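Removed from the display is one protein chain of the complex; every other protein chain stays in position.
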Amino acid sequence: MTALVPVMTVGELSDFFVQAFPVGDHDRLGRIDSIEPGFVRLALEPDSSNLRPGGIVSGPTQMGLVDRAAYAVILAHIGPVAMAVTSNLNMSFLRAVKQQTVWCDAVLLKLGKRLATVDCRLWQDDPANVVGQAVVTYAIPG
Amino acid sequence: MTALVPVMTVGELSDFFVQAFPVGDHDRLGRIDSIEPGFVRLALEPDSSNLRPGGIVSGPTQMGLVDRAAYAVILAHIGPVAMAVTSNLNMSFLRAVKQQTVWCDAVLLKLGKRLATVDCRLWQDDPANVVGQAVVTYAIPG
Amino acid sequence: MTALVPVMTVGELSDFFVQAFPVGDHDRLGRIDSIEPGFVRLALEPDSSNLRPGGIVSGPTQMGLVDRAAYAVILAHIGPVAMAVTSNLNMSFLRAVKQQTVWCDAVLLKLGKRLATVDCRLWQDDPANVVGQAVVTYAIPG
Partner (left out) sequence: MTALVPVMTVGELSDFFVQAFPVGDHDRLGRIDSIEPGFVRLALEPDSSNLRPGGIVSGPTQMGLVDRAAYAVILAHIGPVAMAVTSNLNMSFLRAVKQQTVWCDAVLLKLGKRLATVDCRLWQDDPANVVGQAVVTYAIPG
């Protein structure tokens, strides 16, 4: 397997998201926290609009975060190709997500020429206690 | 297979969503359009906050709609059990979703005592031209 | 959406499978029953090697059938391209599958140039009583 090398910094990637998605508070959608080879970590600060009955963070909020994290780890390694599109997303909701910082660790399982597949893990207090897991496939324009 | 019989009307289900999710414009999240045995149809009117680069409706918007539609078709048949929670959601993004009405047809594949599984289809101009498909599993509190 | 037109007959497709997969009893793997535009139906006759504890048809047998059915409906519409490969398969196991004929209905949700997505439904006594459902994505060689 070819070694994965990031080509964007946290600042460059954050700026790209602000320009590509002009609407929205990016702390509420997921801030880029760190980039490493094959890896990006995001942090989301949920507010009341992210909650569902029971006061827990909603499924759509979680899915928005993993979709964004998958996009981020791909762009971090291929550069700002805005037109990469999600092809498939499979999410398992494992534990209630509390209204506090939600971390999302995205790892590239494969970065192919046409498809990229990313594993995403959500956690709060302890990275070993995964509250949600997703596999996201993006199609990369030819 | 036992016949499925709805126990809530469109009005009752719509009221439940407004009370359970006090934040948000419900036309933008997905309005309940019709209920039939084993079936619920929703309609979503996307605004600019639902778009992604390219001017198409974002993945998280689509996933929020199918999650809501799956929840709706389950509640329509078991009554307003707010604490049913999504266990798994798998979504295939098939075609670009334009900024016009997005219809979502949710069909109960199985309504068990502990798990319910729902097939969701998104379409715009023609129900036969599916733009997105999802299978959603909810856990029903015992 | 462009109309889908099959380009292979049941006999041609059956012969292709026998040649491409020289090992195995094809009635036990899934016989091609019928082909229609955008649609292929298979039939599998489970034997004792397909069973799991409880005397029900095993998950791997069901997944083998849906993978084969998805491959069949794609090839029926693009011709015998042996090197199409499964990219993703998501299966929901809904009800116990008895040791009698298992039917699998495969419907093309999208036949793109690079990816094809297929919905598969397993049933036994009644097509409306789905015992398993899968969505299968194949990558089509360029």
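The chains carry the letters A, B and C, assigned in the order they are written, with residues numbered from 1 in each.
Just so we're on the same page, a residue touches a chain if its C-beta (ideal position, glycine included) is under 8 Å from a C-beta of that chain, and two chains touch if they have at least 3 such contacts.
Note that the structure is a prediction, hence the values are computed from the model and not measured.
Chemist: Please work out which displayed chains the absent chain touches and list them by label.
Modeler: Per the contact definition above, the missing chain touches A, B, C.
Chemist: Just name the one of B:58, B:87 or B:124 that touches the chain not displayed here.
Modeler: B:87
Chemist: If the hidden chain were put back, which residues of chain C would touch it?
Modeler: Looking at chain C, the ones touching the missing chain are residues 20-21, 23-24, 48-49, 51-54, 59-60, 63-64, 67-68, 82-83, 85-93.
Chemist: Applying the definition given at the start, please give the residues of chain B touching the unseen chain.
Modeler: On the side of chain B, residues 87-88, 90, 114-115, 137, 139, 142 touch the unshown chain.
Chemist: Where does chain A touch the missing chain, residue by residue?
Modeler: Residues 1, 90, 92, 94-95, 109-110, 117, 119, 126, 128-130, 133, 135, 137 of chain A touch the chain absent from view.
Here is the rule we go by: only the chains that are shown with their structure count from here on.
Chemist: How are the chains arranged in terms of who touches whom: line, ring, star, complete or other?
Modeler: complete
Chemist: Across all chain pairs, which one has the most C-beta contacts?
Modeler: Looking at every pair of chains, the most contacts join A-B.
Chemist: For the two copies chain B and chain C, what is the rotation angle that overlays their Cα atoms, in steps of 5 degrees?
Modeler: C-alpha superposition angle, chain B on chain C: 180 degrees.
Chemist: Measure off the straight-line distance from the CA centroid of chain B to the CA centroid of chain C, and report it in whole Å.
Modeler: Centre separation, chain B to chain C: 28 Å.
Chemist: Which integer distance in Å separates the CA centroid of chain A from that of chain C?
Modeler: Each chain's C-alpha centroid was found; their separation is 33 Å.
Chemist: Tell me, which residues of chain C touch at least two other chains?
Modeler: Answer for chain C, listing residues that touch two or more other chains: 90, 137.
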